[in-house]
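Only a single protein chain was left out; the remaining protein chains are all shown in position.
And now, subunit A:
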């Protein structure tokens, strides 16, 4: 990757913060049971409690994918910074 805007080589970079947020979000959403323990609104006859959690399967998948892509970029950027020759 030629674009390496994150010249900052510290342990905590903005990209890594985003990655962490992507991975932590499902924990907050799922462990806060009170936020979704209700029947309304229903979706196609399925109570909120059930379809909301199923929706989170998709959301968390998406978030993990984002984390994965960002991580890959982060690693490549670091590798190219360390020494361009190491391929």
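Going forward, a residue touches a chain if its C-beta (ideal position, glycine included) is under 8 Å from a C-beta of that chain, and two chains touch if they have at least 3 such contacts; residues count from 1.
In this text, contacts and distances are computed from a predicted model.
K.L.:
UniProt name of the unshown chain, from "Succinate dehydrogenase", "Putative ABC transport system ATP-binding protein", "Sodium:solute symporter" or "Carbohydrate ABC transporter permease"?
P.N.:
"Sodium:solute symporter"
K.L.:
Across the whole complex, list the residues on subunit A that are touched by the chain not included here.
P.N.:
Touch with the absent chain occurs at residues 22-24, 26-27, 30-34, 37-39, 42, 44-47, 49-50, 53-54, 56-58, 60-61, 63-65, 67-68, 71.
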